[in-house]
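So the structure is just underneath, and the comments pick up after that.
After this line comes subunit A, so read on.
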Amino acid sequence: MKKFISLAMVLILSLTIFAGCGGGSSTPAQSSGAAAPAADSSTAAGSSTADSATAGDRVYALVAKDVNNPYMKKAYEGFEAACQELGVTALYKGPDQATPEKQIEIINQLVAQNVALIAVAANDYDALEPALKSAMDKGIQVVSLDSAVNANSRKLHINQADPEKIGRVLVQAAYEMVDGNGGMAILSATAQASNQNLWIEWMQKELEENSDKYKDTPLVKIVYGDDEPTKSTNETQALLMDENVKVIIAPTTVGMLAAGKYLQDNNSEVKLTGLGLPSEMAPFIEDGTCPWMYLWNPVDLGFLAAYAGDALVTAGITGAAGDTFTAGRMGEMAIVDAPGGGTEVLLGDPFKFEPENIAEWKAIY
Partner candidate 1 sequence: MELKNIDKIFPGVKALDNVSFQLAKGEIHAIMGENGAGKSTFIKVITGVHEPDAGEIFLNGDPVRFKTPKDAQRHSIAAIYQHGTIYPQLSITENIFIGHEEVAGPLKSICWNALHQKAEGLLKDLSCDLDPRTLVGGITVAEQQIVEIAKAISQQAKILIMDEPTASLSRRECEDLYTVAEKLRDSGVSIIFISHRFEDMYRLAGRVTVLRDGKYIGTWGVDEISNKDLISAMVGREISQVYPERNRSVGDEVLRVESLCRMGYYRDISFGLKKGEILGFSGLVGAGRTDVMQGIFGIEQADSGKIFLEEKEVEIKRPLDAMNLGIGLLPEDRQRQGLVLDWEIYKNITLSDLTQFTKGNILQPKQERKKAKNLGEKMALKAPTVFEKASSLSGGNQQKVVVCKLLNTDLKVLILDEPTKGVDVGAKSQIYDIMDNLASQGYGIIMVSSDMPEILGMCDRIITMHEGKITGEFSGEEATQELLLKASMNIEEEEAVS
Partner candidate 2 sequence: MNGGVKRIISQNVRESCLLAVIFVLAVAVNIRSGGNFLTARNLSDMFVETSILAILTMGMMSVIITGGIDLSVGSTMALAGMVGTSVLRDSMNEAGQGISPILIIALAVGIGMLAGLLNGILISWFHVLPIIATLGTMNIYRGVTYLVSGGSWVLQQNMTTSFMAVATGKLLGINNLIWIALVVFAVNFYFLGYARTGRKIYAVGNSLESAAVSGINTKRTITLTYVIAGAMAGLAGILYVCKYAASQGETATGYELNVIASCVLGGVSVSGGSGKVHGAILGAILFGMLNNALPLLKISPFWQEAIRGLIILASIVVNAIVSRRSTRKVLERRAIA
């Protein structure tokens, strides 16, 4: 009896495991075309092990906030492209949910694989510190991109855009959209998201510093949609109940999408701006729900991260302010001191997407 049982157990287990490994490489098969990046990543994943095993070939890993975040996938496209130019293996990892705990586990696994570079988009500003520190002790270079980790736990932060610029420019945009008359509201992601909170700080600063300019466009309310469609929609709804709210600033792709959809469905007068993926937001920009919005190019962000990391690994820079390196097609980049402490590279100014240019961009990302 039990003999049979254990036999069954063995069979099923080994099945599941190989199904698992298969699952990785079978991903492209299942998501034909639609998810090219996924395909690349997982094949890369497949091969990378072999490489890091046989040749002492370097592996550069990108740790996403969570593995299903298309924005992150875009970043990885760039990252991967850069790695190909550099002739190293790219590796895309990420937890199934966007929690720091799971990221810690993944970082740990990467350390065990002794990759050369870890580029991480953190789910928590501080929580990754011990893990990343131990990684750096093992001689692994660590850079953060998109949303930073604190200064002690990184060599360098790849800053998609100066948070100050983002904060101020968003508020100014909102101001123009209501021609200086009508309340603003902010629909953010989770209350814990470090970069969102930083931007919001700058928005508030902007408002305070020229309070006379913004006297008719007060900041009515900040709400959190937890990057979750339902909650974001509910919160948007609640915001619209307040007549003063004339424009919504959503510095998060998910929130912006939800808000846009809601405004569109109720063809509301309220305007929307913020940070969104062109591919997602195109319909709303085209029909004027969102006159214009900002974002940097996540592909470039990933690309830069890879080169910056490579510079740390090979070119022997230490990531101190003043160091420079060449990032392929993007040319010479300089490392500067980051406001929050530590050092960073700036990708550039946030890019403005408007009806004129959205058509071309929505195809790209």
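Candidate entries met the following condition: all candidates are chains of the complex that A comes from, given by their letters.
Worth pointing out:
Quick note on the criterion: a contact is a pair of C-beta atoms (placed from the backbone, for glycine too) under 8 Å apart; a residue touches a chain by one contact, two chains touch by 3 or more; residues count from 1.
Bear in mind that the values here come from a model prediction, so they are computed numbers and not experimental data.
Put simply, of 1 or 2, the chain that touches subunit A in this complex is 2.
Across the complex, subunit A meets candidate 2 through its residues 23, 26-28, 30-32, 34-35, 37-39, 41, 66-68, 70, 73, 96-97, 191, 221, 223-224, 228-230, 233-235, 237-238, 241-242, 257-258, 261, 265-266, 279-280, 282-283, 362.
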